[in-house]
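So that we are looking at the same thing, I have put the structure below in structure tokens.
Left out: one protein chain. Kept in place: all the others.
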Amino acid sequence: MATPLTKNELRGVIPPMATAFDARQDVDLALFEREVAYMQEAGVQIAVVGGSTGEGAMLNPEELASLTEVAADGGLHAIGGIVTTNTRDAVQRARLAGAAGASALLVAPPIYVEPTETALEHYLVDIAEAAQLPIVFYNHYFYTTPVLRRLAALPEVIGIKESTVSVIAELAELAGDDIAVSAGIDPTPLAGLIVGATSVIAGVNAVIPREATEVFKAFEDGDLERARELLARIAPLARLMTQPLDFPACVKFAINAMGREVGDPRLPCQPVSATAGEPIREALKTARVLQPESVG
Amino acid sequence: MATPLTKNELRGVIPPMATAFDARQDVDLALFEREVAYMQEAGVQIAVVGGSTGEGAMLNPEELASLTEVAADGGLHAIGGIVTTNTRDAVQRARLAGAAGASALLVAPPIYVEPTETALEHYLVDIAEAAQLPIVFYNHYFYTTPVLRRLAALPEVIGIKESTVSVIAELAELAGDDIAVSAGIDPTPLAGLIVGATSVIAGVNAVIPREATEVFKAFEDGDLERARELLARIAPLARLMTQPLDFPACVKFAINAMGREVGDPRLPCQPVSATAGEPIREALKTARVLQPESVG
Amino acid sequence: MATPLTKNELRGVIPPMATAFDARQDVDLALFEREVAYMQEAGVQIAVVGGSTGEGAMLNPEELASLTEVAADGGLHAIGGIVTTNTRDAVQRARLAGAAGASALLVAPPIYVEPTETALEHYLVDIAEAAQLPIVFYNHYFYTTPVLRRLAALPEVIGIKESTVSVIAELAELAGDDIAVSAGIDPTPLAGLIVGATSVIAGVNAVIPREATEVFKAFEDGDLERARELLARIAPLARLMTQPLDFPACVKFAINAMGREVGDPRLPCQPVSATAGEPIREALKTARVLQPESVG
Partner (left out) sequence: MATPLTKNELRGVIPPMATAFDARQDVDLALFEREVAYMQEAGVQIAVVGGSTGEGAMLNPEELASLTEVAADGGLHAIGGIVTTNTRDAVQRARLAGAAGASALLVAPPIYVEPTETALEHYLVDIAEAAQLPIVFYNHYFYTTPVLRRLAALPEVIGIKESTVSVIAELAELAGDDIAVSAGIDPTPLAGLIVGATSVIAGVNAVIPREATEVFKAFEDGDLERARELLARIAPLARLMTQPLDFPACVKFAINAMGREVGDPRLPCQPVSATAGEPIREALKTARVLQPESVG
């Protein structure tokens, strides 16, 4: 078992890593290991494995565990994604992820049947207890601040991933003693940070962890001008990583276009076609991570 | 393998059956068998197994198959619910349900990652081909008529379960040659039927199949006055069966209150407390399926 | 002053009449008088003047009054539309409409600043008292049944215009002693009527009042088959009268296409172009109110 993450350690740029699949749609641990190494080299310390971007809802518990193990063995603090429909399955995933070396769990509310607040609270506690791991709650259903404060007060919860700026601000102000707030915002992470978030969990981080980290560091150094300048380069890409449909496909297209390899998304998600992906290639060039001449 | 249902056979009151769990939260096939018998006695011919109301999203493929088998062996045309996140898992569920005797599949769009239209179309075709079964599409994400017409044109799709009255009307008018429309409306099934639906799939049907069938028959006989009179009795119950949160719990409370036995919902869904369930008991009395003196 | 309408008189097909404008965008009472005569000949007894469809929000109080007078003098029970932002203006409109012969008022909630429930209640009472006229409340902001029941309990309120079928059903069942429910549904009025509405206020009624009335009568006579058959003819037109943007323009295009004359909508609403209006012309032919050969 890894040392559990604490609230104060939940800082910086946290990529929700893409899950690599092979041509038969099976998890490809060898490719994933290279992604882990890429994150390491980019200065990443914490990463989410099997989150939304990582197609976590499409993985079985054993797949989640094997990915977690690779990430942890690769030197990352691995946060295991728990995106499922019910407690029984969530607990199994959490236990296996914990045994495989997860340092925390990123837990979405149970999907499909929206739970009552009480059911949601039990869900989080049951998962945390089973795995003996702290929880970052992923506010996927847009719960409002009163509900989130109640969850924040649970000792099991060390963080909340939130994408609405005003809610980030309220949480940072009203629940900042209990939890760290992670901004789930791709194109405007600075807005999240300036109102109190201390980390960013966003799909674009999985594509260009180094560049995302530079923005974060410039902000932390108080060099707003440079932060905004750096962000301007990657904002077009960030916006393209937040499409409402088939979003893991866009993230994978971008990673593959950069020359790394994560394969196609799991069906029914379709890979992005070369034509549909052209704006992503353009944005990668704007972000200076793709050579103009390398465009095929 | 059962004989596949046809579009024209998709008629009448179709209960989305509750899945019975025992005290350890395991599927209880003996209790479920009694529910199947209850449906039979109520005149039900077609039933959904492991749909939304049946907590299908919380079942594993083997559980779905065993429930399907019980329903089919009990003499019902069983429609297997396919509520999951990805093609691989959906295909496995569909195959097992088909082998267990399903006559059709009620397929929700892949949950969590909302698919593109093309991805959705592939999803349905892949499932139908794997199981060699016709599909009733469950319009869970509120796709509009143009998308639904495209799905209706697939030879694999024999029906669409729809809960918006205006969309039912449009589908019946514009796609009526391709599919049968099933009204997914608990409190106002007559509104769905009068605009062209030929069947009703609604949680309340799983609670009081006989009374729901009487409404349907009165409508079919052209006796509107009686249909409305009968519906007035069960409308309060029907409204209580469509709560947005934890809805399978409400259905189970009602069934258990009538003296049948389906156990508690699977966690994190919580059972409805006696206090919270009091309005359901009242509504059961209005529906004349619970004796006034039987109230504890 | 006209005799106030009662709850029980609020029955049948009620057209929300289009307001005729001349080429300078001024109200054209002569043209409007012809519309009133058209309604009379079609068997209409009650009509809304200056409602949403009648661009009531764009009329000043004097214009509303002059239109009301023409309708009342023409033999209709005129319901004056009160669609404005504040009590002072609403009261002035209501008084003038009452003096001009209105039999009731169709009051939308104050627009732009959404009111509290208490403010809304005061608004309705202030208007009713000033004009000494009964109110039909237009549920424009989608208030839910509990709020509507509170409004229904006001002695000043005789009706609620509602477009959601389930809410119509609940109101008819729970507040039917206090109010009559008017279905604000263009394409599926039968769905509203079968769940308890006793009248229909819908834009399509202003275009083809005779055909809309035939559907209503067939339903009232218990001849469902004929009602559905008649509705099938006009449903395509009805759907085109409920576009979310610039909807008064579509109603006016249809009326003008039939050879009556109501001019263009008031700016910024733009008239529908011949090209954009082609589907409306097609639908008018399906409704059998436009000769195939008359297409220019």
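To keep things simple, chains are lettered A, B and C as they appear, and every chain counts its residues starting from 1.
Criterion: contacts are C-beta pairs under 8 Å (C-beta built on N, C-alpha and C of every residue); 3 or more make two chains touch, one makes a residue touch a chain.
Keep in mind it's a predicted model, so treat the numbers as computed, not measured.
All shown chains touched by the missing chain in the whole complex, by label: A, C. Of the listed residues A:L29, A:A130 or A:I194, the one in contact with the hidden chain in the full complex is A:I194. Annotation: of A:I111, A:V200, A:A235 or A:L290, A:A235 touches the absent chain (contact as defined above). Of the listed residues C:G50, C:P110, C:G159 or C:P187, the one in contact with the hidden chain in the full complex is C:P110. Note on the undisplayed chain: of the listed residues A:T6, A:T118, A:Q132 or A:S166, the one touching it is A:S166. In the full complex, chain A touches the hidden chain at residues 165-166, 169-170, 173, 185, 187-188, 190-192, 194-195, 222, 224, 228, 232, 235, 239.
The chain not shown here touches chain C at positions 25, 52, 55, 57-58, 83, 85-89, 110-116, 118-120, 122-123, 126, 244-248, 266-270.
We take it that only the chains that are shown with their structure count from here on.
Chain A maps onto chain C through a rotation of 180 degrees [Cα fit, steps of 5, range 0 to 180]. Centroids of chain A and chain B (each the mean of its C-alpha atoms) stand 35 Å apart. Once the centre of each chain is set as its mean CA position, chain A and chain C turn out to be 51 Å apart.
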